[in-house]
Structure formats: structure tokens, C-alpha cells
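One protein chain omitted, others in place.
Now for subunit A:
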């Protein structure tokens, strides 16, 4: 945002504009989300973050993974769509506490979180557990306690044993199913099974896009040109997905030019 527009806000006129009282007070207007036809009533207009999450959900190529993964969104992608990072963080926190999404720590940096919608996570966990022949008992217990009630990224032994009544052998079964991964003695991360498949594609794709830009003259390229380049078939996640992710992770600087958006590799 240019400095002038910020400064002009301070000097904006204070005239109050009179609005005619709306006649349709009792009717609740329906808004159609053009993406996939879901409609929201006026009372629950989704926040910016939620709309971006739904948009990014469309970018994830589910068919390529043959049902082994649910839709995974990386938190950085939201930063590339919405300017105000603090607002994104706050809204994600409210969604997390309302148990609509689940956050998982995935990646080397302290900040790398992945977002999965709770419903899809639940289905995915049930499927994985039945494939590995883990007893239905444990599976249901995990779904009803940890997925439905617990919203944090990591969980420790006290919570599992005292609040949710898991025994040691049941915990071992959960680790075997890779819904819990060991962090420390008595501390586990709540994890996404088959996350390894996702991470492999993700790292490959990120490396591909960064190398593509690095090979350009002056290490910069117009967004439209990048979209026309050949994308290696090995990286299944797709160019758009990685572009959002790499912009939000601060590896790439976006500069508005007269011929569109220019992506420049940040000096390091």
C-alpha cells in the first residue's frame, strides 16, 4: 500500500453519509460463493481467511494423490493472498479453537504449519486406521477425543492418559498409525498420516520453482511468463500452489509493474 494512501486515511472527511433504512430487514439475503456453490446467510459472512482457505482448497490436486491425502494447505499461502499477517493469524486461531480446521507442524522452520479441514482429517484418519487394521475401538476413541475436542498442535502424556483415558499400548498403536509423532519423552505432535508423501512433493516443487526463477537473467520473472513455462510432471502439486507458498514464505518479492506482477528472488 503506498504511503500516500495511508496518510490520506488520516485526513479523510468526517461527513456521515445517510443511508436509507433497508426494507428487507426480515429477509436474510443469501450470498452465493461462485467457487463451489456453497451459500452463506448474511449472518455468517465468512472472514477473509476462510474465503482464501476455500480458494486454496481448489488449487490442491486431490486426484493426483489417489485418495492417500486430504487437502493440505500451507499457512504461508494465506500470507500471499491477504496483506495483514496479524489478522490472518488471529482468524486462523479462532477457526482452530472452533475446531473447523486443524494445524500441523510440518517442516524445518519454526513457523511452518499445514492446515487441514477437520472433517477431511477425520475421514482420512478413519481410512488409514482401517487400512492398518488398528482396532475400531482405539480409532473411535481417538476420533471422539483428540480430533473432536483437542485443538492444540502437540499433546503430552498427562492429557492422553488422564483426560482421554488412553493406555500405553493404545498410545503405541496410535504412534504406529502415525497420527501421533514423538517429539520428546511424553510429548507428541498431533500428525497427519502419510504426510511424508506430501512433504516430498512439496519440497521438490519448492526447489523447482526457486531454481526456475534463479536461472532467469537478473533472477526475476513476470508472473504471466512463469505461468507459461513448462512445469515438471514429477512435482504433483502444481505451479499455482507453489507460487502462493513461495511468495508467502518471503523467499520471493512481489513487485507491481506496468506489465503485471514481477517476482524477484530475495537476496540471500
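Please note the rule applied: contacts are C-beta pairs under 8 Å (C-beta built on N, C-alpha and C of every residue); 3 or more make two chains touch, one makes a residue touch a chain; residues count from 1.
Basically, contacts and distances are computed from a predicted model.
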Original post:
Which of the following names does UniProt give to the chain that is not shown: "Aminomethyltransferase", "AP-2 complex subunit alpha", "DNA excision repair protein ERCC-8" or "Nuclear pore complex protein Nup85"?
Top reply: "DNA excision repair protein ERCC-8"
Original post:
Quick one: which of A:47, A:118, A:156 or A:194 touches the chain that's been left out?
Top reply: A:156
Subject >> Full-complex contact with the absent chain, from A:187, A:224 or A:259 >> reply: A:187
Subject >> Hidden partner chain, touching residue among A:58, A:84, A:163 or A:225 >> reply: A:84
Subject >> Absent chain, residues of subunit A that touch it >> reply: 1, 3, 6-7, 10-11, 79, 83-90, 110, 152-154, 156, 183-184, 187, 250, 267
